[in-house]
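Please find one structure pasted underneath; my questions will follow.
The complex is shown incomplete by one protein chain, all other protein chains being positioned as in the whole.
And then chain A:
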Amino acid sequence: MGEKRRSTSKTLGKNKRRKGPHLPNSILKTIANEKRPLNSDEEDDEIDSDDAIVDLYEYEEGVPEEESRKNNRYDPVVNYNYELPEDFEDENVESDDDDEGGNSDNEEGEGDDVVRHTRMLQAVTGMPSAAFDGESKRKPVLFTEAYPESEFNPTRDVLEGKGLLTIDELMAPIEGKPGFNELEKRISRMQKDAQAVVHAPLPKPERERLERKAVKGLVDKEFNKWVHMVKRNREAPTVYFNQNVSLGYSTVGAIASEFQPRTDFEKKMASVLNDNELGEAHDEDGAKLLELNEVSVEDQIKYRDHIAKMRSLLFRHELKSKRIKKIKSKTYHRLKGKDLKKSAMGALMDPEMAKEEAMKQEARRVEERMTLKHKNTGKWAKRMISRGLNVKYDGTRAAISEQLQINATLSRKMNSTNDGSSSDESDDEEELNDGSDQDTPSKLIAKAREKTLKTVEDDEVPNSGLLSLPFMARAMKKKNEEAIEGGKRALEEYEEWENSGGEENPKKTAVVSGRRVFGATAKVEAPKESRKDSDNFYDNSDSDNDTEGIENNDLGAVRDTASPARNTGAITETEFDDDVENPASKTTFDVALFASGSWKKMKGCQNAETKKKLKKHVPYSKGQDKKESRDDESEDSESEAEEMVDGILTSASKETYEIPSQAELIQRAFAGDDVVDEFEKEKQEVLNQEVPEPEKPVLVPGWGQWTNIQKKRGLPSWMVREHEDAKKKRTLDLKTRKDARLRHVIISEKVDKKVEKLHTTTLPFPYTSKEVFEHSMRMPIGPEFNPATIVGSLNRPEVVKRAGVIIKPLKFEEANPNEKVDDEHPRSNQKQNPKKGGKTGKGQSKGKSKQKTKA
């Protein structure tokens, strides 16, 4: 305390000195009083002063020294600790405190005195004020006993010596007064407390250590409770945060049960539905329901009126629609008329009318023949064909083919309508059929020849009219000549065909006709061909039905067990011959020979044949020896093979039977001689390439060869050593190769840079050993490799949480630390509790749910 006071006095003194003597003391005082409330510090004064720099320097040096050492304001803890007992003592003496306050009040005055004193000394001695600082410093100590000694102001000796005043002495005068007992008690208690010895506090680090120790124990205890929970969460492969989330209603019934009627209608319905009376009536026999079903007269009238109105409306509407329905368009009538006409023609026609009609038709036909109106020569048709649109669009194609159809019907030679009832078309067909049925191809050819001969022979030139004009005549002649020539050629061809047996002719026509579908002719031609081709074998099968597949033929074949298989084989062979010879089939690119009509049949036949063979042999082999059956089979096939060899197959079989040439045989025989050596050489090469041999050490010419001695020494030893090391290394490398012990194998050990990206260069984080990592990678975890029940748990993420679920902080709970973590999906724990929808998730962690299930 004393020190502090001294410092203040010193600073005060300084201030005074700086401000100079010209200001009267009273004024300074007032200034100081004015400033104090603001900052209560001397620095303000310092700012006011307009002193020199030297003074400022002095001041700066002084303050930090004092404040850092003596003033404990900035270290409150220490100060508090140290001051506490002193305060306690001070509390005892209340008067002292008051005294001090008084002192501090007086201090200013004292300070003033001191300043004045120092100034005086300065003036007398002429020395700087600093010289008297020591005096002034000591002075405040003296000032504590500045008061004159009296009974109220005992000297320090008295205070410290024998005449010590005790509390008992002080208490004595008030003994017996009211409240004395209480006071005494309090004082005695205080004394007792004061008697307890206050030890010196422990050094700070030690105390702190103790504190820490105590705290650690507490904290450890607190945290240890959490350890098992944390551990469990850490070790769990998955942490779930979606426990106990209510899933809402589960059934329609549950939703419906919550229904509350709100609108009037709903309420009405509810009142009816929940009516007990009604329910009873319904349950009993329903008779009472009638009684309950009261209808008011007004309602009835209303209902009747409504019905009547609706009926009348309906009637009117009906009338209207009837009228509308009668109104028809012009086109409708036109078309209708046409239809009527047509139907009338067919149904009710007397012979005359029919004749007339026939004549009309004939006229139309003639017109068609003249104009060829429908023969794709129209503008539209030409355009379509030229642009290839008829191929592109089905509609166009259909239209064009329809035109052609009309053309065909109209331009066909018409029978006389004498027969009346029979239509010309059918007649035509019949005629053709007749011809085809009876005629063999030779007859047909003969007929054709006759016709051509006739045309060739009767080449009369008309004598009159346009055609008799000279140029026309010339032209006609020329034409005729051409025609005759053509006819002759045709005759020749016919003769040829006749000689060859007339087999090819129908086929060719078939090929041609197959392309163009013109009604009857094609229809007739196809079956004709097939009938001609098929012998007894095809008679039973529906061979004329081209479109039928293998199975059908199959069936036919099976049914026809009587026909010998070999026969069919022969037939097929000849057919193959034909087909192969036929150049037309070869030129077709896509279709090939089998794609034409005959192929399917062929295939069927072949299949049938082979299959039948198999099936046939089965029963034989049952009874007979195995060998025999085998012989049988081979015989069959042998004969077949022979036949094939006779036929077209010779070339094919030649190729497969190719006998190796002498050179080839020799090469083959001696192939083994150098192959192994070659391979070894190759291996050596590869090894040299992959593990190159170290270069032989060489000196640069001229270096190290100055003298004979040097030359004799040869290479320097380090070079030789290096070379030998490299060699050793190479042999080691060769030994460690995978193919080191396999003479017949070279395994490349080149590093493929593209493959490197498929390997990891470093171990992924938690792994520390390569072996463990690679073992853990061995199992695929995808759904393709694992059963569906396990895939989920194999691929479950580390944290399972539904969107929107708030993750709450972990709550403490007691749990068995020895409990095992099992990965069963806890979804089963989730309950559906629709009634208690408001139940919020309590424990969010997995551990919580576990606990629940355990309990």
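In this section, a residue touches a chain if its C-beta (ideal position, glycine included) is under 8 Å from a C-beta of that chain, and two chains touch if they have at least 3 such contacts; residues count from 1.
Just so it is clear, contacts and distances are computed from a predicted model.
For the omitted chain of this complex, the UniProt record lists the protein as "Probable U3 small nucleolar RNA-associated protein 7 isoform X1", which is one of "Signal recognition particle 14 kDa protein", "Probable U3 small nucleolar RNA-associated protein 7 isoform X1", "N(6)-L-threonylcarbamoyladenine synthase" or "CCZ1/INTU/HSP4 first Longin domain-containing protein". Across A:Asn224, A:Asn293 or A:Ser769, the residue that sits in touch with the chain not pictured is A:Ser769. Contact between chain A and the unshown chain involves residues 234-235, 237, 549-550, 576, 580, 589-595, 603, 606-607, 609-611, 614, 617-618, 621-622, 626, 629-630, 633-634, 637-638, 640-641, 644-645, 648-649, 652-653, 655-657, 668, 671-672, 675-676, 678-679, 682-683, 686, 733, 739, 742, 744-748, 750-752, 754-761, 763, 766-779, 784, 786-787, 789-790, 793-794, 820-823.
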